[in-house]
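As you look at this complex, bear in mind that one protein chain is not there, while each of the others sits in place.
Showing subunit A:
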Amino acid sequence: MTTPTSAPATGAGAASHPLPPRRRGAGRARRHEGRSGLAMVLPALVLLVLFLVVPVMLAFGLSFTNARLISPNPPRFVGLDNFVRAFTADPVFLRSTVNTFVFALVVVPVQAGLGLLLAVLVNQKIRGVTAFRVIYFIPVVTSIVVVSILWKFMYQENGLVNSFIDTLTFGAWQGTAWLNDPSTALGAIIVLSIWQAVGFHMLIWLSGLQTIPEELYEAARMDGATPWQQFTNVTWPGLRSTMVFVLVTITIAALGLFVQVDVMTQGGPVNSTSTLVYHAVRKGYREMETGYGATISLIFFVLVLVIALVQRFLTRDKD
């Protein structure tokens, strides 16, 4: 089982074993192979270094400076000033961090759970189930920009959501303008985010479900296991590595929340929907404080790194 983030061990192994042993005395061919190998990997390598490795190092370097996006003065080293500023003098940063965590804490379990529920539902061998899988996946291929605009319309005071609520409660409960109210705005963004991405995780769960051998279910049924017992004793244990992958990808995606906020609320009202990435872009790009923006990005990166390490720990080989 290989997941992108747990790749190091398995990836290197899988890639290195198929090389066949070669006879000695093929020195010239060897040297030639060395040069062509490097030549073929070079374009990708140069691009990765230029647009991944360098920016990562810049994120480190710039976060200790007062660099500005457009400035006649060269960046000056300011030590830990940016970090101190973030944690002691920037209430919006703290609010953004809290919002980011709240968002992740709700989205991760709910989205993973609903995804599994959908997967179990569409894993049945009944006619037409393919069409339902496709339908649940449609929001995933729809741009999140488009989705955000649509839901912004639906969340208005006189929008679709409130007219639904009105119909369902026979007018007993009045909705609000969801995105304009600091107490509901983040919740509104959570709902649409779950709606948009749950189909993706349904698919990952589904491919996990399909790795579980049918014989195990047959054996369980022979022993008189109820559907629920089959789920807890056969399905759930068989999904362990899928579960770790799903939880980690959702967590990392949730921590990176940006587009919905940028399109729908611009972090408002009163910073109730501002997030780490949104704040980093606001400071580092819109207000041109590259150094400080890099600091916030770096803090975000450390969070992601910690989660990836936890995943490595959870998926380690027990034997």
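Just so we're on the same page, contacts are C-beta pairs under 8 Å (C-beta built on N, C-alpha and C of every residue); 3 or more make two chains touch, one makes a residue touch a chain; residues count from 1.
Going forward, contacts and distances are computed from a predicted model.
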According to its UniProt record, the missing chain among "TlpA family protein disulfide reductase", "Carbohydrate ABC transporter membrane protein 2 (CUT1 family)", "histidine kinase" or "3-methyl-2-oxobutanoate dehydrogenase (2-methylpropanoyl-transferring)" is "Carbohydrate ABC transporter membrane protein 2 (CUT1 family)"
Among listed residues A:Val78, A:Leu94, A:Leu121 or A:Leu314, the absent chain is touched only by A:Leu121
Contacts from subunit A to the absent chain lie at residues 1-5, 7-8, 11-12, 14-20, 22, 29-30, 33-38, 40-41, 43-45, 47-48, 50-56, 58-59, 62, 67, 69-70, 118, 121-122, 124-130, 132-139, 141-147, 149-151, 153-154, 158-160, 163, 166, 195, 199-200, 203-204, 206-208, 210-211, 241-242, 245-246, 249, 252, 256, 258-259, 262-263, 277, 280-281, 284-285, 290, 293-294, 296-298, 300-301, 304-305, 308
